[in-house]
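In this view, the complex is presented without one of its protein chains, the others remaining in place.
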Amino acid sequence: MELLVDIALLSMLVATAVSLILVRGLVASIMLTSIYGLLSASFFVTMDAVDVAFTEAAVGAGVSPLLLLMTVALVGRVEQQPRKRHIAFPLLLVTVTGVLLIVGTLDMPPFGSADAPALQHVAPRYLQQSGEEIGIPNVVTSVLASYRAYDTLGEVLVIFTAGIAVILVLMLPGRRGSVPDDAGRQRPRNVVVNVVSKILIPFMLLFALYVQFHGEYGPGGGFQAGVIFASGIILYGLLYGLPSVCRVIPPPVVEALAALGVLLYALTGVLALLDGRPFLDYSVLATDPVTAQYLGITAIELGVGVTVASVIITIFYAFAAHLSEAQR
Amino acid sequence: MDIASYFNYWIVIVLMMLGFYIVIARGNLVKKLIGLNIFQTSVFILYISAGKVSDGAAPILTEGVSVYSNPLPHVLILTAIVVGIATTAVGLALVARIHEAYGTVEESQILEQDNAC
Amino acid sequence: MLTLTVVVILAVMLAGLARAFFARNVYDRVLAANLFGTKTVLLIAAISYLFGSPDFLDIAVVYALINYISVIGVLRVTEMRVIAQQEDKG
Partner (left out) sequence: MVLHWLSEACLLAGSFLLLTGALGFLRFPDIYARIHACGVTETLATSLILVALLLKSEAALPQVKLLFILLFLMFSGPTASHALAKAAWQGGVRPRATRDAGERPASPAGR
């Protein structure tokens, strides 16, 4: 049964990708991208990668199509027909590369085998020791926020930098720090949707907090919670207009929060340095090592969550401000 | 040789090549980014497939379970997905600016305008 | 019976995919994506019982939330002027 679901989902993924090639027009492509995200996340569930599925569900099916659509709203949805002579060479290149890679896979260990090299070195140690050393059931969170916290700091910094880059690229003259004041111009277009969403958005934000603080025990953590929280805010922004959402969370506050999240993460590491221990060594936080780990992981995940949520909200603000400027 | 034992990897390669094809054969910059997304997801699928153990459980420690899937690829991919959307956003922002500067997002027209200068 | 349900859900997803591909306007595609989303929620909930791992239910919750956000968001962005101008009517 597991195999059947696996094969069915993967075949549908390929079918979606093929239709993405065949389909003309960008909005159609984006709807297919959204389906693609849903499918790949279901696939991750069948592969036991619950945390990954969580993230892909929120990103691949939610935020990513929305950002793509906003870009298409800016640049237009028409896609030009590629010229005939431009097809032959890419096709040849892709086929040759694909065949070579498929020949390469034959040397890979069979799918699912327990003695594959990828499962040999650190993975068994994480699985056997993390229960005692870290004291939380979700091994993914242990690895993410404790064993490999330094890597994760790098990832968070990349996300932070990407947020800054989007602000720099899309910066509008005179936008900095000023909230657009055309409130009231936007009348509610669809009362039913607005009322129902008003009921549902608090639950989304609450669920994001649950994901944030339950990440040690079940699937979840800062990355997922950040994306879900941001999605809730984005929904509010889409329904009630940029001015309203800017009154709820002003852009300067979001930008400051993005930096604060990274700062919280890094300072947790610096605390250990001050005590003469290695960077991000949590044992400085409490005398009992397991409690210290727990405190450290909570602090770090909070930093991650705040940064991810703020960066995605910032990106949304940048695109939405650009869009309303273009519509004027 | 069991087909099921390599099926996932083959699908990964097919997806990767489909994404690659979109990136090199299509002129529209937004479509190129969509192709890049497919390529990216295929890499995710490769990592997650490599971490799967037959009959393994999700790597959340529970009583009475001894075989878990490898948590390390999960950690790598989980962060990569969020980094991926952040970098895609930078790409999309650049596309929006290119549209402002050139009035088009078709690669051939942009090159024409560049050559005309 | 649960197996049957999972197979049915997969078949319905396939139908949604076909519709999304052959659709003639954007609303058909949004409808297909919406159908796909709710079917994914069901699929994951059913799989979590089939494979006996209730942790998966969290993901089904996220799907339910995100699916709503994406449908409403997509419709909202589609309404915006720049896209609406080039709408293919019909």
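As written, the chain order gives the labels A, B and C, with residue 1 at the start of each chain.
We take it that a residue touches a chain if its C-beta (ideal position, glycine included) is under 8 Å from a C-beta of that chain, and two chains touch if they have at least 3 such contacts.
None of the values given here were measured: they were computed from a predicted structure.
K.L.:
So there's a chain missing from this view; which of the remaining chains does it actually touch?
P.N.:
The undisplayed chain, in the complete complex, is in contact with A, C.
K.L.:
Given the contact definition stated above, which residue among A:L22, A:V103, A:I199 or A:L274 touches the chain not shown here?
P.N.:
Final answer for the missing-chain contact: A:I199.
K.L.:
In the whole complex, what residues of chain C lie against the chain that is missing from view?
P.N.:
Those residues of chain C that touch the unshown chain are 1-2, 4-5, 8-9, 11-12, 15-16, 18-19, 25-28, 30-32, 34-35, 38-39, 41-42, 45-46, 49, 54, 57-58, 60-61, 64-65, 67-68, 71-72, 75, 78-79, 84, 87, 89-90.
K.L.:
Which positions on chain A touch the chain that was left off?
P.N.:
Within chain A, the residues touching the omitted chain are 190, 192-193, 196-197, 199-200, 203.
Everything below uses one rule, namely that only the chains that are shown with their structure count from here on.
K.L.:
Which chain has its C-alpha centroid farthest away from the centroid of chain B?
P.N.:
That would be chain C.
K.L.:
Which chain pair shows the largest tally of C-beta contacts?
P.N.:
Top-ranked chain pair by contact count is A-B.
K.L.:
What whole-number Å value describes the gap between the mean CA coordinates of chain A and chain C?
P.N.:
Averaging C-alpha atoms per chain gives centres 19 Å apart.
K.L.:
How far is the middle of chain A from the middle of chain B, if each middle is the mean of its Cα atoms, in Å?
P.N.:
Computed from C-alpha means, the inter-chain centre distance equals 13 Å.
K.L.:
Do you know which chain A residues sit against two or more other chains?
P.N.:
In chain A, residues 30, 48, 50, 70, 72, 74, 76, 218-219 touch at least two other chains, as defined above.
K.L.:
Among the residues of chain C, which ones contact at least 2 other chains?
P.N.:
53, 55-56
K.L.:
Using the touch definition from the top, list the residues of chain A that touch chain C in their complex.
P.N.:
Listed in rising order, the residues of chain A that touch chain C are 1-2, 4-5, 8-9, 12, 15-16, 19, 22-23, 27-28, 30-32, 34-35, 38-39, 41-42, 45-46, 48, 50, 53-54, 57-58, 61-62, 65-66, 69-70, 72-74, 76-78, 189, 193, 197, 200, 203-204, 207, 211, 218-220, 224, 228, 231-232, 234-235, 238-239, 323, 326-327.
K.L.:
Which residues of chain A touch chain B in the complex?
P.N.:
3, 6-7, 10-11, 13-14, 17-18, 20-21, 26, 29-30, 33, 36-37, 40, 43-44, 47-52, 55-56, 59-60, 63-64, 67-68, 70-72, 74-76, 79-80, 82, 86-87, 90-91, 93-95, 97-98, 101-102, 105-106, 108, 110-114, 116, 118-119, 122-123, 126-127, 130-131, 137-140, 142-144, 148, 151-152, 155, 158-159, 162-163, 165-166, 169-170, 217-219, 221, 223, 226-227, 308, 311-312, 315, 318-319, 322
K.L.:
If we count contacts the way the header does, which residues on chain B are in touch with chain C in the complex?
P.N.:
The touching residues are 57-58, 60.
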